[in-house]
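As you look at this complex, bear in mind that one protein chain is not there, while each of the others sits in place.
On to chain A.
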Amino acid sequence: MKWPDGAAFAALLEDSAEDLYDNAPCGYVSYLLDGTIAKINATLLSWLGHDRDDLVGRRRFSDLLTVGGRMYYETHFAPLLQMQGELGGVALEMKAANGTRLPVLLTSTVKRGPGGEAQLIRTTVFDARDRRAYEEELLRARQQAERERDRAQQLARTLQQTLLPPALPDVRGVEVEAYYHPASLDQVGGDFYDLFPLAGDTWGFFLGDVSGKGVDAAVVTSLTRYTLRAAAINDPEPVSVLKHLNTVLTRAKPRLCTVIYGTIRPTADGATITLATGGHTPPVLIGADGVAELVRMPGGQLVGVLPDARFVTAEVLLGPGDALLFYTDGLTEARVGDGRYSEEALRDHLGGLAPATAESVIAAVTLLLTDLGDGVEDDTALLALSVQPPGATSPVS
């Protein structure tokens, strides 16, 4: 383009301040502190389809807004402007004379007199139709994403519930309590537990952890749970139950799984607990005398990896005032500072509870999980058994 010569350039720039005000590419409006319109430019008048004489001295600025916009203006815009003296980038809708709506962005400043007193509010109005259309797209996308997330969480919750028993059955002479601590609302964890009656005066139970999370883990968890229950009815002997599970899992989709399976047989003053484990964290036995110990069963191998995995057993005699806690490693692997919480730390923590009940153990560990907070990165399943100390009254069930 050729740069205009002197005279033509002067003619080009001849526009007065008044012309610049009236025909600016944005709207200008000034109003008194009570909102009465004092001055308005031609651009805004043409956008709104109003005559200057109908507005100046006759209408308030908020009259030009939609009713909802006016509510926003009075509850947010006006107080902020009064406190700050300026306000920028507020999205509102103005109403044109013919009823159509014009999405705008408003920026306002307060003009002050020599003594600092507020005199006039100056507002610039930008046409925001394109921006608003785009924002509406974003808003719709966000609302859609929120709905999807709610649905995913609902699904995860429902699925998780199907993997856990809705309530534990009563076991003669033994108090039982369980708790599931989900690490995430969005994903199904791979932890599980169950407790159920077997033939005669015997109950079976298990607690375990399938590696991974989400739908794949849930499929294996479900398979594991039903296999264990079916195997226990066939032959409740703990090692044969785990061998049965191992056979099923190694032939299905291979997936690591640690599990502890056991039976409860009530005795005259307590219960005999027979356990078998495949690589699971050792349960904590809290004796009535206040001595807590880890019931280690070395040599047990992970379930679902080797076709002829080896499993080991142990027998625990639960006497009056004794309690036994089974848990998954979400608890003992929780981050604490630079390190991890541990089986030993858990054992020491629970020693002070004696004589413990299943309820007091679960309550103490639930509190512990709250204290560990964000350090608990994985789901945690808890199952506790206890025998009442002598002289205690039966809990009302």
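Keep this in mind: contacts are C-beta pairs under 8 Å (C-beta built on N, C-alpha and C of every residue); 3 or more make two chains touch, one makes a residue touch a chain; residues count from 1.
The criterion applied here is as follows: contacts and distances are computed from a predicted model.
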| item | value |
| --- | --- |
| Missing subunit (named according to UniProt) among the choices "Hydrolase", "Lipid-transfer protein", "Sugar ABC transporter permease" or "ABC-2 type transport system ATP-binding protein" | "Hydrolase" |
| From A:23, A:46 or A:84, residue that would touch the chain that is not displayed | A:84 |
| Selected residue (touches chain absent from view) among A:58, A:76, A:129 or A:172 | A:76 |
| Contacts of chain A with the absent chain, listed as residue ranges | 33-35, 62, 66-72, 74-76, 78-80, 82-84, 87-93, 132, 135, 139 |
